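For reference, the structure discussed in these notes is given below.
Selected chains only, in their assembly positions.
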Amino acid sequence: MLDLILTAEFNASYVDAFKYLGAGIAMIAGIGAGIGQGIAAGKAAEAVGRQPEAEGKIRNMMLLGQGVAETTGIYAFVIAILLMFVA
Amino acid sequence: MLDLILTAEFNASYVDAFKYLGAGIAMIAGIGAGIGQGIAAGKAAEAVGRQPEAEGKIRNMMLLGQGVAETTGIYAFVIAILLMFVA
């Protein structure tokens, strides 16, 4: 009887452990957003260097594109939170 | 006798666990399609900036190339579905 209880407890811990591992792995998706938004920032700086008077438009375009690139990072964040506290 | 049944059950669960792990890993292939199609989109935007009047042709070329780049992502999707529900 005690054996069965201990086994059930171990199994629950085991599943929890993989939730936390999954939460950490999910955050790897942030690599993409970081690289992509950095490329956008670099190209925007390059564009300002070529057309300084278009600074405002270039900043708007960069921020708009970076906002779209942020989405997958936010998905990963949400999944990690769900894995840790809800699932 | 009970031991043997329990062992067989454990083994089946073990194989199932790795199917689900494999399905998740397979989807990593989506990194490629995402990066490649983003590069195509960026170069297309650059091309429109240089030759705005060729917008239609540039869009066609971009969509054609992105369609080809989508294929490996679709392969991964199919493999993941097969791993989860068929294999």
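Observations on the structure shown:
First chain written, first letter: the chains are A and B, and each begins at residue 1.
In this section, contacts are C-beta pairs under 8 Å (C-beta built on N, C-alpha and C of every residue); 3 or more make two chains touch, one makes a residue touch a chain.
Everything numeric in this text was worked out from a predicted model, so none of it was measured.
For this homomeric complex the structure file specifies 5 copies in total, of which 2 are displayed in place.
Assume only the chains that are shown with their structure count from here on.
In whole angstrom, the spacing between the mean C-alpha positions of subunit A and subunit B is 18.
Residues 32, 36, 39, 43, 72 of subunit A are the ones touching subunit B in the complex. Residues 31, 34-35, 38, 42 of subunit B are the ones that touch subunit A when the two sit in their complex.
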